[in-house]
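A single protein chain has been omitted; all remaining protein chains appear in their positions.
Just so it is clear, A and B label the chains in written order, and each chain counts residues from 1 on its own.
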Amino acid sequence: MLTRPPVKFIDRIARALPQIVVAPGFAAILYFVYGFIIWTGYISLTKSKMLPNYTLIGTRPYERLFQMDRWSVAIENLFIFGFLFVFVSVIVGCLLAVLLDQKIRAEGFIRTIYLYPMAISFIITGTAWKWIMNPSLGLEKVIRDWGWESFRFGWTVDNNLAIYALVMAAVWQASGFAMALFLSALRSVDQDIIKAASLDGASPWRIYLRIILPSMRPVFMSAMVILSHLAIKSFDLVVALTGGGPGYASTLPANFMYEMTFRRNEIAVGAASAMVMLATVAAIMVPYLYSELRGKKHV
Amino acid sequence: MSDAARYSAPRPWSALILRVLLWFVLIVFAIWFLLPAYVVVGTSLKDLDEIRGGSLLALPHELNFSAWRHAWSEACIGVECTGLKPYFWNSVSMALPGVVVSTLLGALTGYALTKWKFKGANLVFALILFGCFVPFQVVILPMAQTLGKIGITNTVYGLILVHSVYGLAFTTLFFRNYYVTIPDELVRAATIDGAGFFTIFHRIILPLSPPIIVVSVIWQFTQIWNDFLFGASFTTGGAQPITVAMNNLVNTTTGVKQYNVDMAAALITAAPTLLVYIFAGRYFVRGLTAGSVKG
């Protein structure tokens, strides 16, 4: 009779190595992301104030949250800011990408200029634009000195305009990134289709509008998803540019959460606002990631 | 280059006008993108009188670096008047280990998830991937608690841990997407040749990885250096990273507002990531789009 040699112990370890190697990272993510989400979710249902308190009180913190004017302002701001930021960044990014695609000399140089804001912290961006928008010494003064007496650029200190100052700075920072996305997508469009279309007599304009841009739908989708998740997470820019003010006119949910948690001893309300933010991000990201992962399996 | 432009042959006149218009738009945008950089550098080189009296857009009369020196080693942040210097080194000693740990772990995780597919590998990846997009507001509270329990609140080590963990999702994504383009047959061939998990990683996979390592390092360095939320939430005083210290410096309300020092501080804070971008930015784009094995 033949006997099977026993599986060597070392081979058994070797077989489990991939799992063993993934384990620490995965465990860290499980604990620090999912575990923490659960913790925050729990705290958002308690009567925690200055310190975590584990006594459950149901959805009262959420009710309180939605009664707070500061929160409604933050949510409203998020809608205005998020919509304008995503919309304008995509338009500007797309426009710049198409323009740069016209066989521009020094394309690399120009691209570098458009993209460098991505390398900078939102804190720097906020500080720089705050200085430019300084009502007494900034761009407003320059333009007025040039003769346009009624020019106003002191948006950061204006109740109604502060949120647009945020949009302006955020677009400045992110539209180069959108451009890079679109440019690489433009370059990967099937060239045969373009040849066929131009042989059919389509003008370059029509080719862009009817063929190239529609074929880039997935990239538009990615750009919008990534930008909107950036919008929801926006925190530092507000801190540096407007400080959420004047008053709390330009506050965003992320700043609200920070304010409640670290300054106002309203931990439960802060946690509740964080959970609402998470839900918003998840509502955007999960369907997107799901379709992305599924789509890739077929390739 | 896309061919859409190549096949257009409008009449010379309109072509010229279009070309001029095209350049006009490109230059206007370039000015818009460069304006803050110009203003920040310009202001940082002026003295306060020049700032108050002159135009924001005027060139400085002379190259005056005293604001830089002041921001670097003398400016007051809170009650300490040490300049940004110690905070700069805080950021360095936080960013370097953070980059190394998350890149290394990401590479190994990505390798195991793509080349040694085990049951549930896809689920593991999906769960890690979502970690990229979680708003950090949802983790700061429990993180503050955890750091307190381990006893590393308000230290650089705490921030290293935080950045390593939350960077891991991104680095894993980078490496995973890169490693799926490496043919599985390479790993099989090496297995038959007698190489094990780590030998294959070290001898076959790592030598193929420089492009994506560059991506991961640049990304992580930028993220960690530019972070504000974690720094502001978990540190105070002397342990703060430079972004937080810079923000405090700018928003210090005592005394005369020194715009030139503020701008110099912004410049110092931005310098490391800007330099990385200028010198290595193209490798970042190249690495993101590059396939692993040619031919």
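Everything below uses one rule, namely that a contact is a pair of C-beta atoms (placed from the backbone, for glycine too) under 8 Å apart; a residue touches a chain by one contact, two chains touch by 3 or more.
The definition used in the following text is that contacts and distances are computed from a predicted model.
Undergrad: Can you pick, from "Putative tricarboxylic transport membrane protein", "sn-glycerol-3-phosphate ABC transporter ATP-binding protein UgpC", "Xanthine dehydrogenase family protein subunit M" or "Tryptophan halogenase", the UniProt name of the chain not shown?
TA: "sn-glycerol-3-phosphate ABC transporter ATP-binding protein UgpC"
Undergrad: May I ask which residue of B:Leu48, B:Val100, B:Leu186 or B:Ala280 touches the chain that does not appear here?
TA: Residue touching the absent chain, from the options given: B:Leu186.
Undergrad: Of A:Asp11, A:Glu63, A:Asp145 or A:Asp190, which one is in contact with the hidden chain?
TA: Residue touching the absent chain, from the options given: A:Asp11.
Undergrad: Need a quick check: the contact residues on chain B for the chain that isn't drawn.
TA: Touch with the absent chain occurs at residues 183, 185-186, 188-195, 199, 203-204, 207-208, 293-295.
Definition applied: only the chains that are shown with their structure count from here on.
Undergrad: So what's the Cα centroid distance for chain A and chain B, whole Å?
TA: 15
Undergrad: Name, in rising order, each residue of chain A that touches chain B in their complex.
TA: By the definition above, chain A touches chain B via 14, 17-19, 21-22, 24-26, 28-30, 32-37, 39-40, 43, 52, 92, 95-96, 99-104, 108, 110, 112-125, 127-129, 131-132, 137-139, 141-142, 145, 172, 176, 180, 184, 186-187, 189, 191, 194-195, 198, 203-204, 207-208, 212, 229, 232-233, 235-236, 239-240, 243, 253-254, 257-258, 261-262, 267, 270-271, 273-275, 277-278, 281, 285-286, 289, 293.
Undergrad: Where on chain B is chain A touching in the complex?
TA: 1-8, 22, 25-26, 29-30, 32-37, 39-40, 43, 51-52, 55-57, 105-106, 108-109, 111-113, 116, 118, 121-122, 124, 126-131, 133-143, 145-146, 165-166, 168-169, 172, 196-198, 222, 225-229, 232-233, 243, 246-247, 250-251, 259, 262-263, 266, 269-270, 273-274, 276-278, 281-282, 285, 289
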